[in-house]
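In this view, the complex is presented without one of its protein chains, the others remaining in place.
And now, chain A:
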């Protein structure tokens, strides 16, 4: 036994024992433990295998920077890989499993990689898996995929819930250590809305690991006093278990709260994690500092950890990391660790100080080796002694654990996530946070300070400064005296020469000093290049421990200051965030909003098959008993609409009510055709262009009153057209008296189509709907029998006699039912968007298949809708430019296969007979295609070069995707009723 639990001390509750397992071994811990502290208490030093060489690894830290102790936690669908044992809160029944090893953690076949390490240096993959190219897909990629990654994700669906939420505050304090607590207290007493967030499950930060006396009390008592005062303010929100992972525009912070990660069987009424977006007027970054590992031979042996981690396990969790502990340091932190260990009666083997001299003192009896360095750590699965070298003299030190300290780095990630780079301070020998303005202030050790008293005072000062920037003042709380502080100063020691084993810079990615050297030699000297070439600073820890050492070592290799090397880019997330938290409730059927038509229930009742069209669920076709496949249903629906009558839901079209004295003028400017003189009570088909002369959208617009128009848009472009109109009204022509609002959801709109449409309509509508009283393109408010007011439009998309009837949405279903009932003697049928599409293709009407962002009005045969007489409208100027008027532009045509059995598919290309398929020979392509029940064979609409001159020509339809090639005849795109007689009957 090396590591063990002390009989007393620490902040764990020894009366509450928790059972857990690691690799099937049943172990005990206490409430207040992390998984890491509980593993150490059970002398479980070996917890994982490294990524590349599969070296045995142990716990290095006691916090979120942990690179090694990544384990899988949970069972079945709740298994979560790559969880840091150092931040995982222990609970009864926790099941943890080690990763990246086979067959077992102790005997791992993958460790053979260590023998191959001379060949596995940086850039190995780039150099090796280059050729032959054919090997990539079949050999290299599967091999790399199998070898890569640490934990394995489970394939079962996550059974837990996740949520996202917003929070707002005057001051966000990130980190509840000495600086954060005092900042929160100062602001809270001034009445500010404060949020205090900390990643730990117990608030207090580094104070929980200290043995000093604060105002005469223990640090944990001091913390409790402040927290209870804060909890008494209703305007303060305390957020433990909450990691603020990102800083975004407008001082919005991203944070993830572990709501039920410490509970074996989470309640389904609560999320397991909640993703917060915290909108803060001001924020204080009291995120503390990270202790640097030292880079020496064998620094990755289980049982080697940072001095601060050793002190945390000792002071907070009551766990000694060994029975005979050595310390290797370049500053005061190591001395303090030795003092703390000695105070608990733990044998300190020696303190090895890299500095030739230091001003710190050790308790009597502890041996100090100044100016020395560790060159080798003995043992394999745990520390079995050290080899220390001083001026060529080598000496073995007997010990079972080693604490190391390479100095401190302020944790400044948040301040650097929006582009600002940290700067190097020679005085602090660290990278410090850049000045990012008053919205985010670093405080305490995050700003480079050391010492608890200094951090307490800085917390107050930074809170006052944040308040002042909001034009608020506050009284400064009394800052208590701190007794027993130590000198935390250190001298840089980036690399310990003489290593007899690999000296790791980045533990998680197995990057050692030689890899960094190779990167410099091979031209990847820039720190960002070095990162990509060696993988130093990648993966789950993103180099929280190793990056600064990599910079220091490269600086040493180049003989320059670390300031010249800099650091790699800081980006969110600070620590890994689960996909579940980011998705929140947006999963499965709720992954995006669904929109339902007012006639959804009617369609469902009539047996509709629905199709997702954007957010809408639209009725696609209405199968009847005995019909085999959708085509049969659609053919029947089309023929019924052409010979009898059909009813179709068109409620999803965009609808905009336009008002104002200049409403007509406004529409005249946004449409390419004329609208000024549209009479009241009439509808007109309108075409909207973009500024560049390309068609934007189409639809019918009706004049309901002199200064009241009703614009309809396509379903797909409803929001876009509204936005476009807002832009035109607000930016282009603010002088026009025009205003508008969407009424898309107000109306259930149904299209009654077919030669018998009027017979059906007459039974439902009070008003006279005869051809004389209500001709083609008439629009009127009508009264339905029974008194319901409705809007009636005589417009047609099918080429048949047709009406569109709009009623308030809540009545839609009832009115549609009434129309079906009235139509029953006339063999009415419901039809869906598939039949609607066939009807319009037969009639040669265009949709966004043809209005595809490349076509002009003339291209799609609507040249007469381009009003040359209007002084101006959107798209007019640029329509005359060269290219848009060229004679060989693609023009809308119809196609009929010569062999009537051949089915034309949209997307097929058109070629002259005998021409080889190529971009040069390309003549155009098919935009819409269907089987025409009216004609009895497939037809299509296509865009063809100079198409309108080529009616009658035979052309090859070439469909490489489906392997088809056949001849079709070019014809008019209007396949039925070319003179539109039906519309006027």
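The rule we apply is simple: a residue touches a chain if its C-beta (ideal position, glycine included) is under 8 Å from a C-beta of that chain, and two chains touch if they have at least 3 such contacts; residues count from 1.
Here is the rule we use: contacts and distances are computed from a predicted model.
This complex has a chain not shown, and the name its UniProt record holds, of "Xylose transport system permease protein XylH", "Biotin-dependent carboxyltransferase family protein", "Sarcosine oxidase subunit gamma" or "Peptide ABC transporter ATP-binding protein", is "Sarcosine oxidase subunit gamma". Only one of A:739, A:824, A:912 or A:960 touches the chain withheld from this view, namely A:739. For the chain missing from the display, the contacting residue among A:107, A:166, A:393 or A:882 is A:166, taking the whole complex into account.
One of A:154, A:263 or A:279 touches the chain omitted from the figure, and that residue is A:279. Across A:262, A:418 or A:595, the single residue that touches the chain missing here is A:595. In the complete complex, the hidden chain is touched by one of A:747, A:774, A:831 or A:958, namely A:747. For chain A, the list of residues touching the undisplayed chain reads 161, 163-168, 193, 268-270, 277, 279, 585-586, 590, 592-598, 601, 616, 657, 659-660, 708, 734, 737, 739-741, 743-747, 764, 784-786, 788, 807-811, 813-815, 818.
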